[in-house]
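Yeah, one chain of the complex is gone here, protein chain that is, but the others are all in their spots.
And now, subunit A:
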Amino acid sequence: MTFKLAASPHTHSRRTTQQVMRWVYLALLPGVLLQTYFFGVGVYVQILLALATAWLAEAAVMRLRNRPIAHAWQDHTAIVTAVLLAIAIPALAPWWVIVIGTLFAIVVVKHVYGGVGQNLFNPAMAGYVLLLISFPVQLTSWPLPSELAQLPLTFGDTLHIIFTGFTQAGHNLEQLRMGVDGITMATPLDSLRQDLGQAMTLTESLTKPIFGSLGGIGWAWVNLGFLVGGLILIKQRIISWHIPGGMLLGLLIPAAIYWLFHPDQAIPPLMHALSGATMLGAFFIATDPVTAATSNKGRLIFGLLIGVLVFVIRTWGGYPDAVAFAVLLANMTVPVLDKYTQPTVYGHGGRS
């Protein structure tokens, strides 16, 4: 009788890529549920659209590349990309926005570079930036938090507005976004940037109804949701603390210093931490292993770099939020970071 040959080790931790990815999208749940609570079921519609597009696009590309389709579907990386992009864009954005973004993310950013593990740039963020540059209006038209919305929005309305641009009653997105005073409301970060740019003081700007207590109504809760999910991932050792820790430090330290010197013209640090895509970016986007640095030292620098870039772009840049740009810029530094942050190998002069 002959026996089966195999290479050692003959045992495995049984944590597969699929499980890792499953943890990632399950950890998104608290944030996604809160986002749905504040911004409506449109979030789900966007996620479903993104998932369908991602699966179909991936199947088509795998077929073109003569590779087994199931192979790509199995690792669940496309699910993470799709969900991240879907929750990054406004919940009521027209359907073609998410479809174009997802197609670009999966086909160009991921598969043109060679598929999972080979891409230089974070697919979800590259897709987001493509959309932001191409469709700035749609990408900044966030619906009002449910507490402030003047017009009620049913599920049917949500579908209607995503697919036709109008609710069943004939209101368009602009009308939905009007506050009680009849003025369209921007996101907290957006209004702050505009106000501070127009020489208003922080105190004046913060009197607007969109700002609740912390980082803006709804936004603070959504960020806290993603923070909880992120901490779960760290606990489960899916991600290490280095990237989120680095990013939050890189953002908050300069923000705090700047705020101390310009207390009435700067975004307060807490607002930085709990608005926009800060927590989503720190725990779920910047931590994408494929496009991040690989050593712990490199990860810390990578995170710090993103944080500083977010602070710089939010403070002086032309866009209200900056996570996507910061992540893509940091992605470009990864090969250099990896080269110069190699740990000292055993027996090469390192200390215990």
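Just so it is clear, a contact is a pair of C-beta atoms (placed from the backbone, for glycine too) under 8 Å apart; a residue touches a chain by one contact, two chains touch by 3 or more; residues count from 1.
By definition in this document, contacts and distances are computed from a predicted model.
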**Item:** From "Spore coat protein JB", "ABC transporter permease", "Ion-translocating oxidoreductase complex subunit C" or "Extracellular solute-binding protein", the hidden chain's UniProt protein name
**Value:** "Ion-translocating oxidoreductase complex subunit C"
**Request:** Write down which of A:Phe3, A:Phe261 or A:Trp316 is the residue touching the left-out chain.
**Result:** A:Phe3
**Prompt:** Of A:Gly117, A:Pro136, A:Gly156 or A:Pro263, which sits in contact with the chain we cannot see?
**Reply:** A:Gly117
**Request:** Can you list, in ascending order, the subunit A residues touching the missing chain?
**Result:** 1-17, 19-20, 71, 74-75, 77, 115-118, 240, 289-292, 294-296, 299, 338, 342-348, 350, 352
